[in-house]
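The complex appears here minus one protein chain, its other protein chains still in place.
After this line comes chain A, so read on.
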Amino acid sequence: MRKPRLLRCIQLIIMAAFAIIVLAGCENQFLVLEPRGPVAETQYQLIVVSAILCAIVVIPVIILTVFVVYRYRDRPGNKAPYKPEWAHNTLLEVVWWGIPVVIIALLGFYTVKATFALPKPPAPTAIKVQVTSLDWKWLFIYPEQKIATVNYAPIPAGVPVQFEVTSDAPMNSFWVPQLGGQVYTMPGMAMRLWLQADQPGEYFGQGANFTGKGFAHMQFKVVAKSQAEFDKWANQIKKTAPELTMDGYRNLAKPGLADVMSFSSYPEGLFEYIVNKNGGPNHKHHSNNHGTGHETEKHDMSGMHKHH
């Protein structure tokens, strides 16, 4: 029996390699499984609940498969019953239509609840950040501080932050895994997403929807600071950083990569200009019944909020 042994050998090597890698992987950051804010926390809990509910079905199925194949395999002298005509049992059928229905109903209940709850922040958002995905960089505008940054976004820790996202390039997706799930950035629309970092720290963020050549380099950092430090930082940018002019923006928007940048000011209404020039007004007629700029009205991370 040369071949099976060889096969087993290969299997063993692969499994050993796999084990080493998985163990080594423990030091790595499983960002989605290490939430650092309430949105990511809720999503993490849903991931765990859904995984457990699925496991309730999947694990018995796998065990049953192994058992059935072993017990009813075709070999001489197998004493297990053989009933070639046995093809229906109402009770069994009811059981395996019923159990999945119950599990899905349970999961569906949690899902619907969270789907409606998650877009609403627990408290009025403390600060607004307007995000624009460009080819292939991220522009962050702070309308209250009147400053702007590229490829990094400081935020105050411990308070909900209202992000408004759009795109001046093919649609991308704004994703900071440890703070919460992503939302598409789309030309001509300003979508909202609220996130919160519970503690100061640096959080990895990136574009999650393919936009061409430089897409892989669209990574950024969200830096959560205490309110005092955040204010200090904003003041410093205001004093020391260069201005972002309209020409400067047009240059920035050209396809290409960019380093981390800061700007002490930006053209008034730049974000609204970006949304409008990509067809914002065209999308108006099917927009919802609320205006922009009133953060407390309706916070729908998945709602299409258009600028007027």
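To be clear about the criterion, contacts are C-beta pairs under 8 Å (C-beta built on N, C-alpha and C of every residue); 3 or more make two chains touch, one makes a residue touch a chain; residues count from 1.
By our rule, contacts and distances are computed from a predicted model.
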{"item": "Hidden chain of the complex, named as in its UniProt record, picked from \"ABC transporter ATP-binding protein\", \"Group 1 truncated hemoglobin\", \"Acyl-CoA dehydrogenase\" or \"Quinol oxidase subunit 1\"", "value": "\"Quinol oxidase subunit 1\""}
{"item": "Those residues of chain A which, in the complete complex, touch the missing chain", "value": "3, 7, 10-11, 14, 17-18, 21-22, 24-25, 27-33, 40, 42-44, 46-47, 50-51, 53-55, 57-58, 61-62, 64-65, 68-69, 72-74, 78, 80-89, 92-93, 96-97, 100-101, 104, 107-108, 110-112, 114-116, 118-119, 169-171, 173, 175, 177, 180-184, 186-189, 191, 204, 206-216, 277-279, 282-283, 288, 300-304"}
